[in-house]
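First comes the structure, then the notes that go with it.
Right, subunit A next:
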Amino acid sequence: MNAIISNNELPQDDFAVEREDLLRVDNVSLSFGGVKAITNISFDIKKGEIRAIIGPNGAGKTSMLNVINGFYHPQEGTITWQGKVRRKMKPYEAASQGIARTFQNVALFKGMTTLDNIMSGRSLKMRKNFFLQMAWIGPARTEEIEHRKKVEEIIDFLEIEAIRKTPVGRLPYGLQKRVELGRALAMEPDLLLLDEPMAGMNLEEKEDMSRFILDVNQEFGTTIALIEHDMGVVMDLSDRVVVLDYGKKIADGAPGDVQASQAVIDAYLGVSH
Partner candidate 1 sequence: MKNFKQFAIGSAVALAIGASGYVAEAAAEDGNYVPLLTYRTGPYAGSGIHIANGMNDYLQMLNERDGGIGGVKIVIEECETGYNAQKGVECYEATKGKNAVVYNPYSTGITLQLIPKAAVDKIPVLSMGYGLSAAADGNTFPWVFNVPDTYWDGASVAIKYIGEQEGGLENLKGKKIGYIFLDAGYGREPIPLFEQMAEKFGFELVKYAVPGKEMQNQSSQWLNVRRDRPDYMIMWGWGAMSPTAIKEAVKIRYPMDKFIGVWWSAGDDDAAAGGEGAKGYKAMNFSGVGSDYPAIQDIKKLVVDAGKSQTDPESIGSTLYNRGVLNSVIIAEGIRAAQQLTGKKVITGEDMRAGLETLDLTNERLAELGLTGFAHPMKVTCEDHAGSHPVFIQQWDGEKWAVASGWIEPMKDLVRPLLEAAAKDYAEKNAPWPKRTEACPN
Partner candidate 2 sequence: MFYREAGQFKTSYEADQSLFPIRQDRIGLAVILLVAFIVIPLTANDFFLTSIMIPFLVFSLAAIGLNVLTGFAGQLSLGSGAFMGVGAYAAYKLTSIFPDVNVIFLVLVSGVFSAGVGAIFGLPSLRIKGLYLAVTTLAAQFFLEWCFIRIPWLYNYNASGAIEIPKREMFGVTISGAEATPIARYFVVLVITVLIAGLIANVMRGRIGRSWMMIRDMDIAAELMGIRPLQTKLLAFAVSSYICGVAGAMMVFFWLNAAEPSSYSITLSFQILFMVILGGLGSIAGSFMGAAFIWILPVFLKFVPGAIGIEIGAETVEHLTFMIVGALIIFFLIVEPHGFARLWQIGKQKLRVWPFPY
């Protein structure tokens, strides 16, 4: 058996050693009134990598993302963001520090158009105050148009020009996922958290989405943390994989190694503990 299975002291592979940590999670535990969602988990995300988080249903993957972007506050453990230990923070603070995400169940702003949804990703970057906005003419309009240009670039990139003015509630699921990705990209994040971006998609849509994720990573250099159930996609896309089961980390390493790990196979196939 390979050493990567042991929980604590993990040998770093070559890829990881070269790059610096963007985010470190150390010994994090989270529980809801007695129910443990996450138990003592540590891992890191390196700058520029695609890091997959996998595990069976209920393993605590989404809870982990919620911890990372400040929506849940772990009872124990620390999170280090770009070298600084982060205190308890609000989700909007995490957002302003450069963490963006998409959601397992699409969380688009249903009453707004595709364009407005993606524009909403620019909120943090817009500054003009209420009174300027009321007047519209002048700085507020200039700012709006400037950001509109950026958004149009993203729309081009994701190939969703045709649905620009369509309210997102009317779009098919696959496109909604794409718009959601666009919205996260509009924030120009340092770290992009993708929560099952390909759930419920057919093969073709999955291929498109995979291509977008790789492009984002390579063209914009965005670090990506990815939760996904499709092992093929995970193995192809990600640089490193962390595996959770019942709120505990059971494996961490390069895709190939993880795939071969007995603990992972047990977790997925179901072995009595």
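How were these candidates chosen? In short, all candidates are chains of the complex that A comes from, given by their letters.
Here are a few things to note about the model shown:
To be clear about the criterion, contacts are C-beta pairs under 8 Å (C-beta built on N, C-alpha and C of every residue); 3 or more make two chains touch, one makes a residue touch a chain; residues count from 1.
Keep in mind that this is a model prediction, so the values were computed, not measured.
Although all of 1 or 2 belong to the complex, subunit A touches just one of them, candidate 2.
Contact residues on subunit A toward candidate 2 in their complex (touch as defined above): 69, 71, 90-92, 94-96, 100-101, 103, 107-112, 116, 119-124, 126, 128, 130, 133-136, 140-141, 144-145, 148-149, 152, 183, 187.
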